[in-house]
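All protein chains of the complex are present and in place, except for one that has been dropped.
Order of writing sets the labels: A and B. Residues in every chain begin at 1.
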Amino acid sequence: MTQVMAKTAPQATSAQAGDTLVEIRDLEKHFPLSGDFLEQLRFKGGKLVRRQEFVHAINGVDIDVRRGESLCVVGESGCGKSTVARMVMGLLHPTGGEIRYDGQRIDNLSPRQLLPYRRRMQMIFQNPYASLNPRMTIQQTLEEPLRFHHPDWKTPQIRDKVAEVMDSVGIDPEWGKRFGHEFSGGQRQRIAIARALAVDPEFIVADEPISALDVSIQAQVLNLLMDAQETHHLTYLFITHDLAVVEHFGTRVVVMYLGRVCEVAETRTLFSTPRHPYTQALLSAIPRLEDDRPDYIRLEGEVPTPVNLPSGCVFHGRCPHANERCRREVPQLIAAESTQVACHAVEEGRL
Amino acid sequence: MALLDVSNLDVRFALRQGEVKALRDVSFTLDRGERLGIVGESGAGKSVAAFTLLNLIAKPGYIAGGSIRFDGQELTTMKPRQLQQIRGNKISMIFQDPMMTLNPVLTIGEQMVECLKAHRRIRTRAAREIALNKLRQVPIPSPEKRLDQYPHELSGGMRQRIIIAIALLLDPDIIVADEPTTALDVTIQAEIMSLLLELCEKHNVALVLITHDLGVVSQVTQRTLVMYAGRVIEQGPTREIINDAQHPYTQGLINALPQMATPGSRLNQIPGAMPTLSRIPSGCAFHPRCSFAFNDDGSPRRDCREVIPGFVRSGNCDVACHMVRDLVENNSDARDPVEFQEAP
Partner (left out) sequence: MTTSASAAPSRWARFRDSYLVYSFKRDLIAQVCLVTFLGMVLAAVLAPWLAPMNPYDLAQIDILASELPPFWIDGSDPTYVLGTDAQGRDLLSTILYGARVSLVIGFGAVILQAMLGVTFGLLAGYLGGRVDAFLMRLADIQLSFSTLMVAIIVGAVIKATFGGAIYSEYAVIILVLIIGLAEWPQYARTVRASVLAERSKEYVDAARVMGFRAKRIMFRHILPNTLSPIFVISTVQIANAIISEAALSFLGLGMPETQPSLGSLIKSGFDYLQSGSWWITLIPGAVLVVLVLVINLLGDWLRDVMNPRLYKG
């Protein structure tokens, strides 16, 4: 029922794509688990051996972010979506692979070389209660990035810019003299968005920006992000676990599982015809308001630990369609119709 | 007679800024085997309501008025000893964070046996057998092994299953679940919820489900209570509330969900935020955010600002809203309750 259109290496497909803003290739991140040198030593068969263990957080991820789109990365906790976001922002260093921004490799730049990119790419964080410095007033929080990135600006110019961003995210200029903890979660998230917008970025990584907020406030913040995208011509890399938000907000969706990409598709395609068995299970599990929903797909077991990755397809232990090949061979992300899927079953036409 | 009858409950917190009214005039009933959802955003008082049901409100909070009757017994004035016979035994609780219930230094088996022995005269061996049985019910693979494991050795989903097994241990009449799946992933959340639903139906246990997630409420409960700023503002059959909410806040809450808007368009947001409990607006607490708190000529409605709305019956729902009251009074024949019961 499914036809495989082409089995191309991902490098080849996207190298020509001129509108790609961020290119992530073969990204890997391992976190050492076994502490420092002394803690790694073990006695084995009368010999002292050094044994290192790693959390394999990201294992060969390819993602392209196209200019002007909202690319959503979804997955459950531990799938590595936030780690990808943090590596793109340079908060973590990749173990392997490369990240390109506008054609230029940025993952190996020094902090000084990275500085021009800091103005072009910004980040919005999950926890509005921790993302504002509790000892700084809102005015100070918003002025500091401007003073840092525009040392030649005079105070009135900075004040004007701060007033402008405050206005654009709908916060009262009167708030400037107050501290972060005097505001509610939604208001703080507005302030955090204002801080990110202050340096006029073109690319924003939003790591679960609304999951800590209440339903009615989520809507406000999502609307604000969409408004900002329109007025500032922003590109978003939007990390979330909330599929309802993805369906509403995303241009394209990347589904991740255990540090690998399962499926990449246009939002509408993904929600109407999910291909990867994991995507199907994930979509079926969203609690819906309607009462006539079909039964969700029960997955066996739980997410394995990323310390000892399963061989072959990382999802094979829980997949109802897994066979011998899935246990042995790692599936590549291949184009299948309008989506890209990493699944042997889809490739073989079994699914 | 209802299994649980809460009437006019008032809970206050004595803080240094003064007294804060966390719950005001909360009334509801729960029948045997019924599943009730309490919905609200943070600060609405839904967790306080859960704790109060078990009379677990700790200082500086206290019950300032009203009554909670369980099976005819008044819980608010009960002595701690008697209360312990009900708490955990007749009414058990599931918390958001499994580690709040599980003691990290005891094995699962020790905790379950201890819990059984506290309420029943029973031998350890028999208690272990019951524990094993309950673990089989929430299906946990190799339950014998789990009994000797410590909570930290288990995954989040597994822990929440064990919590459910513990909640069911003494065959309670009511389970109060406070955001039981908020900390879990969607796929596990779906599993846990359907398990809870299945077990409640099978054992005829009543469920009070406290959550902010309308989707979960819609899937699991029969009746829903919507709370705002410490008050119940709307209650009625879940389907009716989801499909045809009457209170402007409930409507706003449902319409604000991304599912309710066309993808890519702006969401229908409610302006403003939930007031802090120390600064609840006068009259209807929702009036500063409400788009219906105006007269026809555009001037603000006085009653919304000054008078706390009482409940009116609209369809099968009780709604505390001046606008809905006017609607019901003006065309009482236009709204036929029977019509709603037939609706899917």
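In this section, a residue touches a chain if its C-beta (ideal position, glycine included) is under 8 Å from a C-beta of that chain, and two chains touch if they have at least 3 such contacts.
Predicted model, so just to flag it, every value in this text is computed and none were measured.
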| item | value |
| --- | --- |
| Residue in contact with the excluded chain [from A:N108, A:N133, A:T305 or A:S338] | A:N133 |
| Listed residues A:G78, A:P94 or A:P145, member touching the removed chain | A:P145 |
| Residue touching the undisplayed chain, where the options are B:A273, B:A293 or B:V319 | B:A273 |
| Contacts of subunit A with the absent chain, listed as residue ranges | 36, 86, 89-91, 111, 114-115, 118-119, 122-123, 125-127, 130-136, 144-145, 148-149, 172, 174-178, 181-184, 187, 192, 195, 199 |
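Going forward, only the chains that are shown with their structure count from here on.
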| item | value |
| --- | --- |
| Subunit A-subunit B separation of Cα centroids, rounded to whole Å | 33 |
| Touching residues (chain side subunit A, partner subunit B) in the complex | 76-77, 184-187, 214-220, 222-223, 226-227, 241, 243-245, 247-249, 267-268, 281-282, 284-293, 296, 298-299, 302-303 |
| Parts of subunit B lying in touch with subunit A, wherever the complex brings them together | 41-42, 155, 157-158, 185-191, 193-194, 212-216, 218-219, 239, 242, 252-254, 256-259, 261, 263-264, 266-271, 273-274, 344 |
